[in-house]
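Encoded as structure tokens, here's the structure I'll be asking about.
Shown here: the complex without one of its protein chains, the others still in place.
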Amino acid sequence: MAKSTSNSKSPSADGVQEPARRDFIVVATYAMGAVGAAAVAWPLIDQMNPAADTLALASTEVDVSKIVEGQAITVTWRGKPVFIRRRTPDEIARANAIDGAELRDPQEDEARVQRPELLVVVGVCTHLGCVPLGQKTGDVKGDYDGWFCPCHGSHYDTSGRIRKGPAPTNLEVPPYDFLSDNVIRIG
Amino acid sequence: MRKFIFATVMSLMSAVGMPGAASAAGGGDVTLLKNDWSFAGIFGHYDKASMQRGFQVYLEVCAGCHSMEYMAFRNLADLGYNEAEIKAIAAEYEVQDGPDEDGEMFMRPARPADRIPSPYRNDNEARANNNGALPPDLSLIAKARAHGPDYLYSLLVGYQDAPASMEVPDGMYYNNAYSGNMIAMPQPIYGDDVEYADGASTSAEALSADVTHFLMWAAEPKLEVRKRIGVAAVFFLSIFLIMSYLAKRRIWADVH
Partner (left out) sequence: MSAAKFSNPVVRWIDHRLPVFSMLDHTANEYPTPKNLNYMWNFGSLAGLSLVIMIVTGIVLAMSYTAHVDYAFESVERIMRDVNHGWLIRYIHMNTASFFFIVVYLHIFRGLYYGSYKAPRELLWILGVVIFLLMMATAFMGYVLPWGQMSFWGATVITNLFSAIPIVGESVVTFLWGGFSVDNPTLTRFFSLHYLMPFLIAGVVVLHIVALHRFGSNNPIGIDTKGRQDTISFHPYYTIKDIVGIAMFLLLLAIAVFFFPNAMGHPDNYIPANPMQTPAHIVPEWYFLPFYAILRAVPDKLGGVLLMFGAIAILFILPWLDRSPVRSARFRPVFRIFFWLLFIDALALGYLGGMPAEGIYVTLSRVATAWYFLHFLVILPMLGVFESTKPLPKSISEPVLATTGEAA
């Protein structure tokens, strides 16, 4: 706006002749500045993603030979609890007694285990992230004898599937494989 | 007179191209051998084969005394090893883990995520085993010394007989690249200290260059990506500078 404060000595002729080029170079400069700023923003944001050492620690090996039938252990994987339960024949039977397709998060029990006696699930309620009860012998296990989340009352069955309460999905089954009969590696 | 002999010896040495001849005269000043490192320069990059050989030298020659605290086995992927090879290398080491259910610490084979185990449990044990001198950690050594790579290389090939005028105490060695020329580390590389699978030269110079290459990578593992982005950034900003200058000239054209 105050562009023309200088006196009339500058002929506007050259300004008239080349407005297109002038606009282009100015706009292009501002655009390049914006592109550069955006490029710099990425590293600043990406640094919040998990670092290389964090990603490298993403697997845990567990010896499951010492878990007796009907008992469960809790191990840490990626900073979260993982429940490993050696189920009794009764528990396996109850998990298979109902039609998985009719559940809130339809899934058959056999799709959730590699060996029926060994159930491995991430011990984090799918509602809002609390750790459900049911690992210890004296714990409340909920109406379906699996796990019960005390925060907002979600009930999981002996396959870790959501049966009652606000949680939307079953307890997550982490990726794992058997390194030997007694050792599993999670992650 | 002794001074004269010393000077004569030194000048003879420099005449036949012995490295660092001029250095010892100053007592502490040293001249470094300048190598033509592939990682130097704007487009510098690491030589994977040389680094793998250097890693072998580190394992077989240096690792007995020198730790590499900040290096994990997984980092070896940069050297061109694949996952299975890294696992195999890691599995040769035992690291402490635990406590187990009984509260006991236990040893288990190392995994790629583990750091390379140190040869000593702590600095005191390291000193006790090395005549009171602490072998420095090598993970950052190439950045922790001025002119890092050239210095390390010069040091490794810099062991010589001390000039007659110098008394070398027990447990010390004469090295013409080391400040003060008296170093507590015995000569580590004589040539043919390791056997290379790829048939590369195992002369003392070649081994020293390889291990230096490896150590430079260990200190600055992001060098390649840094320089790659750098070339793009400098190119971009050069254009930006020219454009902004032209834009400035345009905008200022009517100001007098």
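In order of appearance the chains are A and B, and numbering begins at 1 in each one.
In this text, a contact is a pair of C-beta atoms (placed from the backbone, for glycine too) under 8 Å apart; a residue touches a chain by one contact, two chains touch by 3 or more.
Note that the coordinates shown come from a computational prediction; the quantities given were computed from them, not determined experimentally.
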For the full complex, which residue in B:Gly148, B:Pro163 or B:Pro188 touches the chain that was left out? B:Gly148
Check each of B:Leu32, B:Leu76, B:Leu156 or B:Ala247 against the chain that is not shown and name the one that touches it. B:Ala247
So which bits of chain A touch the chain we can't see? 1-3, 5-7, 9, 26, 29, 33, 36, 43-44, 46-49, 51-54
Touching the absent chain: which residues on chain B qualify? 42, 70, 75, 136, 139-140, 143-146, 148, 179, 219, 221-222, 226-227, 229-231, 233-234, 237-238, 240-241, 244-245, 247-248, 251-252, 255-256
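Throughout what follows, only the chains that are shown with their structure count from here on.
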In the complex formed with chain B, which residues of chain A make contact? 3-4, 6-7, 9-10, 12, 14-15, 18, 21-22, 25-26, 28-29, 32-33, 36, 52-53, 56-57, 59, 66
Touching residues of chain B toward chain A in the complex: what are they? 72, 74, 101, 112-113, 236-237, 239-240, 243-244, 246-247, 250-251, 253-256
